[in-house]
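Missing here is one protein chain; the remaining ones are kept as they sit in the complex.
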Amino acid sequence: MSVTPFRLPVISRLRREAIEEVLSRGLRIDGVRDPFTPRNVKVEVGVIEKAEGSALVKLGNTQVMAGVKVDVGTPFRDTPDQGVLTVHAEFVPLASPLFEPGPPDENAIELARVVDRSLREVGAVDLGSLVIRPGDKVFVVWVDLYILDHDGNLFDASMLAAMAALLNARLPHYEELETGEIVIDRSRREEPLPLRHRVVSVTVAKIGRYLAVDPDFEEESVSDARLVFSFDETGRIVGIQKTGEGALSIEEITRALEIAKNAAPVYFKALDEAVPQPGA
Amino acid sequence: MSVTPFRLPVISRLRREAIEEVLSRGLRIDGVRDPFTPRNVKVEVGVIEKAEGSALVKLGNTQVMAGVKVDVGTPFRDTPDQGVLTVHAEFVPLASPLFEPGPPDENAIELARVVDRSLREVGAVDLGSLVIRPGDKVFVVWVDLYILDHDGNLFDASMLAAMAALLNARLPHYEELETGEIVIDRSRREEPLPLRHRVVSVTVAKIGRYLAVDPDFEEESVSDARLVFSFDETGRIVGIQKTGEGALSIEEITRALEIAKNAAPVYFKALDEAVPQPGA
Amino acid sequence: MSVTPFRLPVISRLRREAIEEVLSRGLRIDGVRDPFTPRNVKVEVGVIEKAEGSALVKLGNTQVMAGVKVDVGTPFRDTPDQGVLTVHAEFVPLASPLFEPGPPDENAIELARVVDRSLREVGAVDLGSLVIRPGDKVFVVWVDLYILDHDGNLFDASMLAAMAALLNARLPHYEELETGEIVIDRSRREEPLPLRHRVVSVTVAKIGRYLAVDPDFEEESVSDARLVFSFDETGRIVGIQKTGEGALSIEEITRALEIAKNAAPVYFKALDEAVPQPGA
Amino acid sequence: MKAEGVRLITEEGLRHDGRRPEDLRPIKMQVGVLSNADGSAIVEYGKTKVIAAVYGPREPPQKFMLLPDRAVLRVRYHMAPFSTSDRKNPAPSRREIELSKVIREALEPVLLLEYFPRTAIDVFIEVLQADGGTRTTGVTAASLALADAGIPMKALVAGVAVGKVNGVLVLDIDEVEDSMGEADMPVAGAPDLGLITLLQLNGVLSEDEFKRALDMAWRAIERIVEMEKEVLRGKYGLAPAQEQGGVEG
Amino acid sequence: MKAEGVRLITEEGLRHDGRRPEDLRPIKMQVGVLSNADGSAIVEYGKTKVIAAVYGPREPPQKFMLLPDRAVLRVRYHMAPFSTSDRKNPAPSRREIELSKVIREALEPVLLLEYFPRTAIDVFIEVLQADGGTRTTGVTAASLALADAGIPMKALVAGVAVGKVNGVLVLDIDEVEDSMGEADMPVAGAPDLGLITLLQLNGVLSEDEFKRALDMAWRAIERIVEMEKEVLRGKYGLAPAQEQGGVEG
Partner (left out) sequence: MKAEGVRLITEEGLRHDGRRPEDLRPIKMQVGVLSNADGSAIVEYGKTKVIAAVYGPREPPQKFMLLPDRAVLRVRYHMAPFSTSDRKNPAPSRREIELSKVIREALEPVLLLEYFPRTAIDVFIEVLQADGGTRTTGVTAASLALADAGIPMKALVAGVAVGKVNGVLVLDIDEVEDSMGEADMPVAGAPDLGLITLLQLNGVLSEDEFKRALDMAWRAIERIVEMEKEVLRGKYGLAPAQEQGGVEG
C-alpha cells in the first residue's frame, strides 16, 4: 500500500519561497547553477575489485555506488535465448536520516524499476549474447545500486552508476564440466559485458511555476513533481517516469523534455570520460 | 498467535437484544427471513474468462468471487499418483472496513482450510485423474477465493463460489515436448475438471438461546458461536467446523445439524441452476 | 539491527549489590554454590522417540531440549564430499516472560551459531562419513534447540543438549531406488551418528570485579559480560564468544579461562553418565 | 526490449482485434457496486476488468502515519491470483508496489485532502482480469469510486495507455499489443484542470512520436472522463456508456 | 480423502495397537513443570506429548490489542521441529495458525476473562512429539496449565479425537489411524457446563455416525476431566493417572 509521505515541516515553506524566488531570476538556491545545468558530476569505475564491474558516482553531494555481479543461472521460460538482467536498489540507512533499515520501500523499488526499464527496453545490454546453453544456462547479471549519500536526484545518479558499472564489467571465465555443470572462475575476467547502447536519465523538477534540472534534496523536497527522461546516445527517449504528488500540463512536459534533452550531454560526457567509447 | 478479537462496541448490545428479540418470535432482524432460511443467493459462473474456471456468488450483500487456475507441477511425494488441489482465500480490504492489506490472517486461513477439507475429504475433485506422468507431472489446481463484500457468512458463500468455479473449470490443453517438458496452452480448453461430488456448506449461528441459518454480518457479530456443516449431494456430512468464542450443548449441535441439513437444498439448487447437473 | 536491550529496573541495582557482596565472600546468591561450581546438571537422552536423537538438559532451573532430525539432501557446492549440519535455536515463549513468539531474535541466532561453530570447527560430527553419493546426496543433520525454561546460562545448557542429542542419534535406514532416488525409512535406525569429539561450553560471567561460572538468570542480568569457552575432551579450546555489553581486561580473560577449564569436567561427567563413552 | 517481427497491424491499418489505431476498446463503467465500501466502481476496458473501493475519510489503525494538515491518501493496486494467464502469487510484487505509488500520485493532484486533516482516505484497486492497461483502468475506477464516496475532488481523472506497434502509435493497447509492441506509455490526467497526473514510458519513442502519443492519450482521456460524468449522473443505474458498449468506447 | 484399503481393525475388533474401539491411549499428566511460567503442564496421550505454559494476567508488549472490559486470551499452538517424522519448519504453518484459533475458541468459554480487563492471558502450547490428537491433547494441557496458574475458570476442559477406521468409530486415534482412516473428529468440552467448546470434522460421516462419535467423545472427555481433577488435587506431585499409566487412562 502506498501512503502519502510525511512532508517536510513549516520551515520548508519559507525555504520553498526562497527557492522559487531565485528560480524566478533564472538562478538556483546553491548560488552557482542556472535551472538548466546539473551539479558537478564525477564518475569513477572499478572501485570494487571483487565485483565484475563497479562505479561510484558523485552528483553534487549525492553519492551512489553500483556493483555488477555475474552468475550462471537458468533463463526465464518465455525468453530461453536470453541472459537475465536484474536491477536492485538499496536505500541503506547511512545515506539519509530518512532511511530506515529494512527491505526496499516503494521509492527504492520505483528507482530500481525505472533504471531497469531504461536499460531493458532499448536493449542496452545484449542479453541475446549472454546465453551459454540455450534454454538451460545463461549469464545472470545483477546490478546493485547502493545509495551512500542522498542529496537529491537519485534517479540520474543511479542511472549513471548502473551504466558505468555495466561498461566497467567483464564476464568471468567459465568451463563446462563433463557432468554438464557450468563452473565459473571469477579470478579470470574475459570479455567485456556486451552492451549496445549507453543510456542516461535526466530529471527535471517542477517547483511552482518553474522547471529545474537535477534538483538537490531541498529542491526535490519542495517540488510538485519530477519527470525522469531516459535517453540513449542517439537521443531517442527510452523511458519516462513522472514521480511525485503533483501534476504537469502538456506544455510543461514539453518544456521539461527540452531541458532534459539539452542536459543529457553533461552526463554522457562524464560517462565517456570514465569509460571511453571504444575507438574514441 | 491467536488473539481475542476486538468486539463490536456497546451499541451492539442493544442491537443484540433486538436480534434476539425477533428471533424469539421466529423472525430475523432483516424483517424478511425466518431462522431457517438463507438469504437470496445468486451464483454466476464464467465471470473471468482468463481463469480456467470462475464464479461470483452473492448471498444477500455478501459477494465472493472464486477463480480456478490450472498449472502443471510435481505431485507431493506421498501422493505421486494424484494431482494437487490448493485453496487460498484473500480478505481484500475493499470488502470490509475490518480488513487491512497484508497476508491472510487466521480468519482467512481458517476459511480456506475449511473449504479445502470439505472438498478434499470426500474426494470432490478426482485428483487421481489429474496425473500427466505418475510421480513426475500432474495438474495443480488453484482455487482462489476473493471476498469482495463482507456482509456475514463467508463460509457458505465461499464454499458455493469454490464449488461453482470448479464446476465451471476446464483443463487446458497440454503437450509433451521431446525434452519431456510439459507445455500448456491456455487458449485451448478441453475436458471439464473431473469432479465426483458437489459439496455445499451451511452455517448455523448460535445467538443467545437461538439458532439461525446463514447469519448476516450483524447476526454473526453478536453470535456466540457458529457451526459450519458441509454436505455432499447424498447428504453425508463431509466437514464440520465450530468457529467463534462460545460453546454449544450437544442438543444445540443436533438441532443445528437438522437446520443445516434442511437448508442445504437451497444452496444445491442455486448451484444446479448455475451449472446444471450433467444429464439434467 | 541490534539495539541495546531493556535493562532490568532499579530493584536489580540492589540485587546486584547483594550478588556482588556474596561474591566478594566467595559465595553465590543461591546460598549453595561457590563462584567456580556449576549448578546441578542432569542430562537425559532419548526423550523424543520420533527424533533420530534427543536430549533434555536441566541446569538448575534452566531446561533445554534438543532434537536431532536426519534427512537426505544435497551437499553445499563447496563441500561436495561432506554431509550438512545445521543448528537452530528457538526461544519459545513458554520459557520466559521475556520471550515473545516470532522468528529467532539476535540472542537465539547468536546461541545457535556459537553452538554450531563449537561443533563444526573441531569436526565433532564426522561430516565426511555422511555422504551417500558424493556431490549429490548426503545426510543432512538438523539439531534443534528448544529452550523450555530460562533461568540463565542458555549457552552451556544448549551445548550440552546438542551434544547429548547427537550422541543419542542414529542414522535412519535408506535405500536407493532404481530411479536413483534415495528413500529413508525412519522406523529402522541403524548406525550411530559418526562423532569424533565431545564438546562442552562453559560460561563465566563478569559481575563487577568478580567472575563466576554458570550464572543463573539473576546473575546474568546484572553481569557486565560473559565469556563462553568451548572445549573438546582433550582440553583444546574449540570456540569462544564474548557476549554482553561490558568489557574485560586480558587478565580477567585469562582468569575466566582458568575457571572455565576447571569447571568443564562437571559437564563432561554429566554427558558421559547419560551417554557412556564407547568402551567405557 | 520487444519482439519486432510480429505483424499486429494489417495492410488496411487495422489492429489484431479490428480496431483502428485511434480506437478505444469497449468501455463499461458502473458505480456503487459494493455495500460496505463508502464508494465503489467497476470498470472494464475490453477484457481488462478492475474494481475499486474507497473508505474514508477515517482513522487508520496506525496513527503515526497521519498528517496534521491534510488527509493521507493510501492506495493499493493489487491483482487477483486468477486475473492473469499464469496464476499471480497474491503477495504484493515489486510491480504492484511501484504501481500503487504511481496511481497514488495520479490521484493526489485532484483530491482536496486538506479538508480532512488527521484522517486517511483509502483507495483499494483490485484487478479482476488483466488484459493490458490495468493501471490506467485502475485510475479511472478509482476516480469513479472516489466520486461515489463523496470525496471532494477538483476534477475527475481517467487513464489510458498509448502503444507503438509495428511502428504505429495505437490507443488503449491490450496485452498482446503490449507484449509484442515497441512501447507502452500509460497516461492519466484531469482534463478539467488541464493536467497530466500520471506519465510513464516503457519502450522507445522518438521525440516526435512521444508528443503525438501524449496528444492521442489526452484526447482519449477527455472522452473517458465524459463517460465517467455520464455514469455519475445516472448513479446506481447502468450508464449509457455501458449500454452502448462497443467500439465507440 | 483417505486410503481405504488398509486393514487397521483385526477380526477380533481390536486396533493396530491392541486397543478396543472405545479405549483411550495411556494418558499421563503433570502440572507445575516449569519454573518461569505462572502455570504449566505436560500431557501425554500415548506417544503424543504436549507441554503448555500460561503467563498472565499481564500487560502485553502491544497495548493496542487490549480490551477495556475483559482480558484478551492469546493462544499459540506450535510444533517443535523434532516432533514429527520429517522435520517441521519452525515458522508457523497455516495449520498451526488455524489450530491456535480453534484452541483459543475452545478455551474462551470456560475462562472468566471479564475479571481482568486491559490485560492479556497467554497460553503457549508446544507439541514435543506428534502421534495424532495433538490439538486435543493441547486443550487438555492448556486446561491444566490455566488451573495451575490460578486463572479463574468456570470449568475444566479436555479434548479427544474420535476417528472412523475401516468403517468403525474408534476413540482417541493415533497418527496411523488418522492417516489411514476415513474420518478424524476432534472434540473438546467442559462436562461440568455441559458444553462442547471445540468441534471439527475432517472426513466423511453419516448423520448417525456423527451423533454416535460425538457421544463417544463426550464420555471420554468426562473421564479425562476427572483425571485432570485428580492431578490438580495432588498438585506438583505425580498424579495417580500418571502412576497408573495404561489402558484405563
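Per-chain residue numbering starts at 1, and chain names A, B, C, D and E are given in the order in which the chains are listed.
In the analysis below, a residue touches a chain if its C-beta (ideal position, glycine included) is under 8 Å from a C-beta of that chain, and two chains touch if they have at least 3 such contacts.
What you see is a predicted model, and the numbers here were worked out from it, not measured in a lab.
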Shown chains contacted by the missing chain are A, C
Filtering A:Lys69, A:Arg113, A:Arg198 or A:Lys242 for touch with the omitted chain leaves A:Lys69
Sort through C:Glu17, C:Asp30, C:Glu106 or C:Asp136 and give me the one touching the missing partner chain. C:Glu106
Sort through A:Arg15, A:Lys42, A:His88 or A:Arg236 and give me the one touching the missing partner chain. A:His88
List every residue of chain C that touches the chain not included in the displayed model. 1-4, 6-7, 106-107, 109-110, 112-113, 117, 120-123, 127, 225, 227, 232, 235-250, 253-254, 257, 261
Chain A residues touching the chain left out here are 48-51, 54, 61, 63, 65, 67-69, 71, 88, 90, 92-97, 100-101, 103, 142, 144, 146, 148-151, 186
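Operating definition for what follows: only the chains that are shown with their structure count from here on.
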Chain-touch separation of chain A and chain D, in steps, is 1
Which chain's centre, taken as the mean of its Cα atoms, is farthest from the centre of chain A? E
Per-chain Cα mean versus the mean over all protein Cα atoms: which chain has them closest together? B
Comparing the two chain pairs, does B-E have more C-beta contacts than C-E, or is it the other way round? B-E
What whole-number Å value describes the gap between the mean CA coordinates of chain B and chain D? 31
In whole angstrom, what separates the CA-based centres of chain A and chain C? 48
Using mean CA coordinates as chain centres, what's the chain A-chain E distance in Å? 58
If you look at chain E, which of its residues touch at least two other chains? 76
If you look at chain B, which of its residues touch at least two other chains? 1, 101
